[in-house]
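Only a single protein chain was left out; the remaining protein chains are all shown in position.
As written, the chains take the letters A and B, and residue 1 is the first residue of each chain.
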Amino acid sequence: MKRDVITSLSACLGTLVLCSVVYPFVVWAVAQIAFPWQAQGSLIVRDDGTIVGSSLIAQSFKGPGYFHPRPSAVDYKADASGGSNLAPTNPQLTELMSTQAAAEGATQSLHLPVDLATRSGSGLDPHLSVEAAKFQVERIATARGIDALALAQWIDRRADHSWWFLGAPPRVNVLELNLALDGKTTSRE
Amino acid sequence: MDITWIHPFWALLLPVALAIPLGRFMASVLDPPPERAGHGFDRLTHWALHALGRSKPQAMDWKAYGRAFLIFNLTLFVLSFLALEMQTWLPLNPDGKGSLAAHGWKDASGTMHENADTAVIFNTVCSFVTNTNLQHYSGEQHLSYFSQIGVVMWLQFVTPACGLAVMLAVIRGLRGDRNLGDFWHDLVRSLLFVFLPLALVVAILLAASGVPMTFSGAADATSLEGVHAPIARGPVASFVAIKQLGTNGGGFFGPNSTHPFENPTPFSNLVEIVSIILVPMATIFMFGRMIRDAKHARVLFLVMLGMLLLGMFVAIGAELGHGPAVKGVAQGPLLEGKEVRFGPIASATWAAITTATSNGSVYAMLDSFQPYGGLVPMSLMMLNVDYSGVGSGFLNMLMFVIATVFIAGLMVGRTPEYLGRKIEAREVKLAMASLLVHPLLIVTGTALFAATELGSKSVANPGPHGFSEILYEFTSASANNGSGFEGLADNTPAWNIGTGIVLLLGRFPSMILPLAIAGFLAEKKYTPPSLGTLPTDGVTFGATLAGVVLLVGALSFMPAVVMGPVADGLSRQAAPESPIPAQTAEPGSVQSQSKDAH
Partner (left out) sequence: MGIATLEPMPDVEKLKLNRRSSRHLRLFEPGLVKQAILRSIVMLDPRIQARNPVMFLVEGGALLTLMVVIESIATGADLGLILYQIALAFLLVLTVLFANFAEALAEARGKAQAKSLRDTRRLTTASRLGDDGEIELVPSNELKSGDRVIVEAGAIIPADGEIIEGAASVDESAVTGESAPVIREAGGDRSGVTGGTRVLSDRIIIEITAEPGASFLDRMIALVEGARRQKTPNEIALAIILAAFSIVFLIVTASLYPMARFFDVTLDVPTLVALLVCLIPTTIGGLLAAIGIAGMDRALQANLVAKSGKAVEVAGDVDTLLLDKTGTITLGNRRATRFTPMPGVDEHELARLAALASLADLTPEGKSVLELARRDFAVDSNAPDGSQFIEFSAQTRSSGVNLPGGLSIRKGAPDTLAKAALAAGHEIPENYQPIVDAIARDGSTPLAVSRDGQIVGVVTLEDILKPGIQERFLRLKRMGLRVVMVTGDNPLTARSIADRAGVDDFIAQATPEAKLAYIRSEQAGGKLVAMMGDGTNDAPALAQADLGVAMNSGTQAAKEASNMVDLDSDPTKLIEVVEIGKQLLMTRGALTTFSIANDLAKYFAVIPAMFVEFAPLSSLRALDVMGLASRGGHQSAILSAVIFNAVIIPLLIPIAIKGVAYRPVGASALLRRNLLFYGLGGVVAPFLGIKLIDWIVDPILSVLGLA
């Protein structure tokens, strides 16, 4: 019994060193050397060194000239992520979706693509479906004074089809689209 | 070209293909014959145990093995409790996180209680020591990097290793070894040869696909529209790897694998989904090899696979439906709580796999699943035998096997026997006790909280769905799964203590009782099979086993399920078509500080 307790304590210490010191250090070292940009959070940095955001994390875009990301249940707080947890049978969800649809300019005949009407699980979904991006073309084209059709084709060209063979749906990264719209030069940190 | 339907095939076939060789490998390194123990690769074990003063394996019977297991878990409990309590004073806290207990909690009327709430620490420790990872806190908000790595991640390594160790001991008993092995040796071998190497590979694959691995604090970003916003990050890759491999499921971030930093791409997604189910699948093949009855193990494997397929099929079907919320508003299957890069099919696939195994990580919010889509993860946890937790899933299935063998054995006119050893009153008693615990915890817990304000004031959604949230929470706690219908405001002392107790009772009896059964069976005489013996390696036995599992599950949980997801689903069909104006809570109200996120 006493021997078990002693073994137990030393086993705790041993496994702690192995699992919480050696292992993360090895992973950290490999990641920092082999994939430094990803390891730091895929950050996108302006020329002046300020961080615009992470290419993996959605951020709020309210202006008409930007692609709007999916709505967020946590107001795009990247340090307090989360979803709405509203049930499909909850009338509140229907109401929220109606409000969102109206805000994005959907009508009875022109339905909003569902991803643009709903909050993601993390509240930080960086992507939109190609349809949801195209849905916003009219508004952006008007705001920026560019040709809507060309913008739509531009979206098609920038659509991310990677990993399609794993069953991944085509999508676009909102932050990257908006950066490209602005023509801002940024670097990967 | 839309081939999103292909995802489930990847998600099932790849892990099966990998689990077969892994299972063989595990059998050979975790259960080496005496002459190979301590030689070759196994010298590592020898050295490690030499450091613990245990280099010579001790022959343990079920009592000694169980005692070592319990003492180790008690030590884990005490140490992690202290570490979380003292988080503020410990290193690796770049964002200056305060004590986990100091966050306080909101009561039913919305009043904030600022005082220290040790209950959340109790709940968290129970949750991680039991390999559950139910989280009533939110990782990126409340835990320092030390707590994430030195407490949570450490437990994510050692608790599945404990499960695997007990499983090894039970298998040895079933094959007739009176010496069930040495707990400490099994623990160390599981870590050294299974979890650490696998985690290393997975962590690096994840880091490559974009999961952060840094000890720097949150990045301070200024968005294109000029909003300042910190972006939480951390040593995520190493964490997520073992979270998935060890059927843990506890996320680094609150919303778990929905968070783009935990699961950034469809590739990382495949890596994670394979990691979730790989080891649980491999343990079954390991079992077959250790008892030298691959056919019997294959039957168990296929029964589990069949139930998983059924679950996936129903969940995918449900999630491809649109639901009333979408009607007249938007187009396409409801994506509330789901990520665009995964879509409904992959989300439903994950939901089935994460609850079939006792993992519980999510990459879509289950609370926002369609009623029958949410029924699937709930049902799989209620059965709690579908691969399930590393070690513990097999042990649960073993209890059903014993019950099945008993009834089926009677039906072929013989005193029931399993693997050549007679199943008698003592074994039946222990197996039934083990099987009773699970429904007992779920049903009484749900009844207590549903009938009182403890539960009724915590739910986020009205009607049957609210009931489902309570039912799901207890099911997840008892099954040691850890996923949740996250809308539930469960960071209250009542929920923390209630589910904390359920977590402990859901774990330890269902480890110790099978161990005792194995110990007793090991002492029995072996009867070679004859034509009159019920074969446990054929289709008939497999179908009977599946029937018993499903029937017992249905009979135990049908009334509760009927009042929750089924009533939810049926009322949805009866619901009016036009959108209803709502006057309930403010839009986007979430309890972000109190979610079992995972």
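As a working rule, a contact is a pair of C-beta atoms (placed from the backbone, for glycine too) under 8 Å apart; a residue touches a chain by one contact, two chains touch by 3 or more.
The shown structure was predicted, so the numbers you read here are calculated from the model rather than taken from an experiment.
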Touching partners, among the displayed chains, of the absent chain
B
Residue of B:34, B:96 or B:413 in touch with the missing chain, whole complex considered:
B:413
Even though one chain is not shown, chain B touches it at residues 403, 406-415, 420, 423-425, 428-429, 432-433, 435-436, 439-440, 443-444, 446-448, 450-451, 455-456, 463-464, 466-467, 470, 525-528, 530-535, 538, 540-541, 543-544, 547, 551, 554-560, 562-563, 566-567, 570-571, 573-574
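Note that only the chains that are shown with their structure count from here on.
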Distance from chain B to chain A - Cα centre to Cα centre, in angstrom:
26
Chain A contacts chain B in the complex at 1, 4-12, 14-16, 18-20, 23-24, 26-28, 30-32, 34-35, 38-43, 50-54, 56-63, 66, 70, 72-99, 101, 106, 108, 111-129, 132, 162-169, 171, 175, 178-179, 182, 184
